[in-house]
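Following: one structure in structure tokens, then a few remarks.
Note that one protein chain is taken out, while the other chains of the complex remain in position.
After this line comes subunit A, so read on.
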Amino acid sequence: SYQSLLYRRKSSSIKSRGSSKGRLSISGRLNTERRKSQMEQRRMEERKNLISCRQWKAGARRYMKRLTDDAHTFLSSMKLWRSDIHQIEGMFGTGILSYFSFLRFLVALNLIIFLVMFCFVMLPMIIDPHPIRNVTYNEHQGILINYHEHILDLLSGEGILERTYLLYGFYKSDEIRFPMFTYKLPLAYLLTTLGYLLLSLLWIVKRSAEGFKRHLIKDEDRFQSFCNKIFAGWDFCITSESAAKQKRNSLLYELKTDLEDERIKQKMADRTRKDKCRIYFLRVILNMFVIGVLAVCFFCIYAATTFSQKAENRNKKVNFIVDLIHEYLPSIVITLANFITPLLFSVIINFEDYSPAFEIRFTLMRCVFMRLTSIAVLLFSLWSQLKQCGTDPCSNQKLCNCWETRVGQEMYKLTIFDFIIILSVTLFVEFPRKMLVHFCKCPLAKMWGLQEFSIPQNVLEIVYGQTICWIGTFYCPMLPAICTIKYFCIFYIKKLSLIKNCRPATRPFRASSSHFFFLGVLLIGLILACLPISISLPSQACGPFSNYNTSWEALPAAVEALPQNAKNFINLLGSETFAVSFFVVTCLAMFYVIALAGAHKKVINQLREKLVMVCRLDSLQSEGWPVKNPCTEIFPGFCVTGGPGQTLPDPEAVSGPECPSGQIHTAAPQSQQAEPQLPHQLLQQLQ
């Protein structure tokens, strides 16, 4: 809830209260005399029953719970930017909050990746007791390095930066001999790469699992979406009038959207054959147009990359600005394409006549495809240049000698340019727009209005940046550190822009369903990042893998050096017998889990039907039919009723759902020892 986070109560002992076992219900005025005597009776029994062992167990449980809750509170208070994010949530809601917490997640991820790379790859080289720094192929020595060259080198990753830890070419392929042991740098490089990819995968899956569980439950209850919004829609913690107004607006908007979705679904179901043919034909034409546009963009990127590589190969320094443009040409073309295509897609989708929710998703899918494929096209164009190496005498010398460094430089340039673009758009587009809207009196400016913070486009931007980071880390090991700093700065830039320049979105963004979507897009980027590494052929002139034919050869070479037992064990792990049996065991586990889920669903349906029957029998009873006791008939042994002379329930027994009753005054909250349990809790006990 918005405001409750802003005004956190000082007493933190709230959460440390244990379960409500032993707690009686509130407001004695609701209890009748009968219940008061029951309570006293139960209390005496409780005192008798609680022997010291049970007391100690209960006390220990409470202590552990308090300890874990305190630990959780402490850990969450240590999170980066906690107060900033609370402030944003209070002002703009949970949709925009999801963007900023996603950004925080990426900062943490990049930092961890950099630490891993640093510890296992850079640190051994830094503390190498016998450093041999071979001169790399790139000859810049003896040439006067003037000021412009420095800046150009810094921006393009060439020159002096090639002789630093930044790029792949600097790392050597020999073993590092320490006094105690030898450290195989190629193996470490390969394993660290695999390690950070695996770590990213696990962390993303863990994050999306939390959202996925909630998404699945919500999916199950899609039939209940209206009830959720109406009965649980209002946040009672809201205290400011403006937040209340915003909540009302967002609720109204959501209800209207949902009702409209339903109406549109109805309309779509009512379409005639002729209408359908017309619409499908239109959709095919528009999709072909979209594919055409994408093809043109990809061709432009390919041409720009080839031109840029050729221009660098010539090695003629024309002019600072022109050189810079030559260096950054692929980045410029990619950014332009990524800017124009979303606008085009959002115009086209209006003609395709989909439902509103699907429209948003489909446009996003197209934008995602555009962004990730543009990176793939860049890599492909570099690779096609590489293929010419052996055959073409006029081929790019620098590229052929140490192509990994070139790729690393391209990724570095993309990252830097991305950051510059975000900064300049905020400074030179959003701020002037705000000035214009505030100080200019013309109606056009008022109509244009303030910038709206478009969450999907912003998230795609940072996913794009993160994909480049993953691809580029293999070729440019310091890229995660650069990305950490970049995202750190972007957080403050975006926060400032949000607070100063943006107005709250007219279409409230559904954070829960899209949280899962954004993590899914991130996963696609991760898979794309795995491809270049898996099909790499290392260059022989530089880098850790110059002694091998493929980078994967470092693994078998290391296995060979192990003692015989370890070798046998690893061979066993790699053999077919192990793979097949592991696969079979995984399949069995999956079948078991699927069967369990099916059983759960069945039991829930059964319970629901029983509940219906209880309701019906109860309404019959209230009409005077001779129905004895609906609850105990349908749920034998489970029910707790307040009838006179009824034996008190065994405290260990399961208690069923509260007996439904039509009259409100007799349906007071029952005071029982075990709390009335919800269907899923019942289910757990039935297992």
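The rule we apply is simple: contacts are C-beta pairs under 8 Å (C-beta built on N, C-alpha and C of every residue); 3 or more make two chains touch, one makes a residue touch a chain; residues count from 1.
Here is the rule we go by: contacts and distances are computed from a predicted model.
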| item | value |
| --- | --- |
| Protein that the absent chain corresponds to, by UniProt name, given "N-acetyltransferase domain-containing protein", "Essential protein Yae1 N-terminal domain-containing protein", "EF-hand domain-containing protein" or "Calcium and integrin-binding family member 3" | "EF-hand domain-containing protein" |
| Residue touching the undisplayed chain, where the options are A:Q55, A:S83, A:T182 or A:N228 | A:N228 |
| Residue among A:L194, A:C277 or A:V612 touching the omitted chain | A:V612 |
| Residue of A:T68, A:T239 or A:N549 in touch with the missing chain, whole complex considered | A:T239 |
| Residues in subunit A touching the chain absent from view | 1, 4, 7, 9-11, 13-15, 17, 20, 23-29, 214, 217-218, 221, 223-228, 230-241, 243-245, 248-249, 251-252, 255-256, 259, 262-263, 608, 611-612, 614-616, 619, 657-664, 667-669, 675-676, 678-679 |
